[in-house]
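Remarks on the structure that follows.
What you see is the complex with one protein chain gone and the rest in place.
The chains carry the letters A and B, assigned in the order they are written, with residues numbered from 1 in each.
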Amino acid sequence: MEKRVTFKGLWLPLLLVLPQIVITAVFFFYPAGQAIWQSLFIPDPFGLSMKYVGLGNFEYLLGNPYYRASFVTTAIFSILVTVVSMGIALYLAVLADRLIKGSGVYRTLLIWPYAVAPAVAGVLWLFMFNTRVGVVSWYLGLLGYDWNHVLNGEEAMGLVVVASAWGRISYNFLFFLAGLQAIPKSVIEAAAIDGARFWTRFRTIVFPLLSPTTFFLLVVNIVYAFFETFGVIHTITSGGPQQSTTILVYKVYADGFVGQDLGSSAAQSVILLFIVGLLTIVQFKFIERRVHY
Amino acid sequence: MATVKLDSLKKSFGKTEVIHGVDIDIQDGEFIVIVGPSGCGKSTLLRMVAGLETVTSGEVQIDGAVVNEREPMDRDIAMVFQNYALYPHMSVFDNMAYGLKIAGTPKAEIIERVDTAAKLLQLEPYLKRRPRELSGGQRQRVAMGRAIVRKPSVFLFDEPLSNLDAKLRVQMRLEIKQLQRRLGVTSLYVTHDQVEAMTLADRMIVMNGGVADQIGAPLEVYANPATEFVAGFIGSPPTNFVNAGLAEVETPNAAKLGIRPEHLEVVSNGMGRLNATVMYTEALGAETLVHLQLADGTMITSRQAASDPTAAEGSEVGLNWQDRDGMLFDQNGKRC
Partner (left out) sequence: MADRTGMVEKRGFGLWMTHLGLIVGLLFVFFPIWLALVASTVTQADIMEPPMPLLPGDHFFENYRKALVSGINAPVAWMMVNSMVMALGIALGKIVISLLSAFAIVYFRFPGRRTFFWLIFLTLMLPVEVRIVPTYEVVAGFGMLNSYSGLIFPLIASATATFLFRQFFMTVPDELAEAARVDGATPMQFFRDILLPMSRTNIAALFVILFIYGWNQYLWPLLITTDPSMNTIVMGIKQMFPSGDDFADWPVIMATSILAMIPPVIVVVGMQRLFIRGLVDSEK
């Protein structure tokens, strides 16, 4: 798509794009290039010089059980976050869509947790499940369940999943509700006249028509779980216990800034970069398909 | 006021030439209509005069000066766009005043000029409104007001009425004509509607495939079309074309005979120069259109007064015309 009208000039447009070019070059392309470059080196034990190792960092990483474990952790974490937050959001959106009046009120009430930062969400959930003072853990104790996410890796994973999914419900709810309200009522009424009950209608008509929204949210939520949940994990578990909640992004941080292993951290960045690339391609393929719908 | 001269004006987009050389001398105060089907290059021609398209070769002169390289604002023109191109976030007043503000016109003069234009166009009550709060006809007037306040030497209109409904179009057509007479500004007006062309033009340019097929006064063009295309395009219902062989025309090179519907007389079977079958008739009130089929399958139309007796559908009839009304065209569509 191109504009018919164009203004004349050479210096003016270059001047206009200059700020973006400079900022993107300095803070984006140069660091991204550095990440790729550094991923080919390891520092010597004194940190004075860098030694070229080719793909050595990658080989080391892929053979490293901790890194492989982090991959598995990330996969489990992302799938759980996506399923939990989308499930709850879809449930609420379907209910809100059934209302003739008042769906706007529920929408207003449900959207504002979107504004809560992942790190703040982490603190809120940490508070509820704190082993000493947490309300929920205390009541669980009454029921005879000894909650301790500081020691129990599964409980830690459960907590970061819920806290991450919680912060995402608003977003998914908004898109699901918009998707549901875009389905022509006549289609659903036709199905009702054909004798389909609510659940049948949902399964055979509504859900298939909603599939573009669902697919889109699937990709977006996985990206969220991969990259934007750092705050949740850092505040609640700091990756522990025993790395049971160390997702890939957390590991880049932990190895790069805490462990000071720049080569490994850079190699991890490059692998992440690759994953984002894949997800982006998936998303674009999907958008292309949506155009033809 | 100004004269406009186009001198073998050509335009290419990439390698495709879309305007193949147009020449015309436009007198001061003349109303010129450029008419033709979509894709004939009429809008491109106008936009070259406006300075919105570059000129590939040839010259555009305004008041004797070549303006090929001048910016639109330096050509002393004003333009009315098909979709009006009103600035949606500005009031009617600001829309009309924008060009003057840019030119640094003193505030008092801006107000005076806009008020004068608004009075002329009956827009006074709407000066504070936004374009979206106006009807189609009112928006059209604002677009013209914007052109008028600049007091240009040339008005350019790019299909200004095509977004209006039929009734409003007739009314606005009259208003544009009156306005142009009153202001006496040289005008170029592009349309695909031959009725607009006939009613508005002092002279019209009939464009076909990037070529000006004919330039002339409307009635002259109507009565004496230079090409088969012009004969078919100007007039409604269009000119009938009959195979020269079937009509027994003896002029050498003649391929087709054109006869306007009003010149075709339906007579009894066997009494005419051609025989035809009446397919169906349309009574329009003041007149009746009779659609007929010739022996070789060609469909033609005759227009007769409503008071004349109408032949029954399905009946065989004869067709007559005066020799002076027959227009002969050669193989290439040229008049011969």
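One rule holds for everything that comes next: contacts are C-beta pairs under 8 Å (C-beta built on N, C-alpha and C of every residue); 3 or more make two chains touch, one makes a residue touch a chain.
Since this is a predicted model, take the numbers as computed values, not measurements.
J.: Taking the full complex into account, find the residue in B:V33, B:I62, B:I77 or B:L161 that is in contact with the omitted chain.
T.: Candidates B:V33, B:I62, B:I77 or B:L161; residue touching the omitted chain: B:I77.
J.: So which of A:F27, A:Y66, A:Y145 or A:F207 would be touching the chain we can't see?
T.: A:F27
J.: Of the listed residues A:I42, A:L61, A:L80 or A:A96, which contacts the missing chain in the full complex?
T.: Answering carefully, the residue with contact to the hidden chain is A:A96.
J.: Using the touch definition from the top, which of A:F127, A:Y145 or A:F207 touches the missing chain?
T.: The one listed residue touching the chain not shown is A:F127.
J.: Under the stated touch rule, tell me which residues of subunit B contact the chain that is not displayed.
T.: Within subunit B, the residues touching the omitted chain are 50-52, 71-73, 77-79, 81-90, 98-99, 102-103, 146, 150.
J.: Which subunit A residues touch the hidden chain?
T.: For subunit A, the residues touching the absent chain are 1, 3-7, 9-10, 12-14, 16-17, 19-21, 23-24, 26-35, 38, 88, 91-92, 95-96, 98-100, 102, 106, 108-121, 123-125, 127-128, 132-135, 138-139, 166, 169-171, 174-175, 178, 181, 185, 188-189, 192, 198, 216, 220, 223, 227-228, 230-231, 234-235, 249, 252-253, 256-257, 262, 265-266, 269, 272-273, 276-277, 280.
In the analysis below, only the chains that are shown with their structure count from here on.
J.: What whole-number Å value describes the gap between the mean CA coordinates of subunit A and subunit B?
T.: Averaging C-alpha atoms per chain gives centres 60 Å apart.
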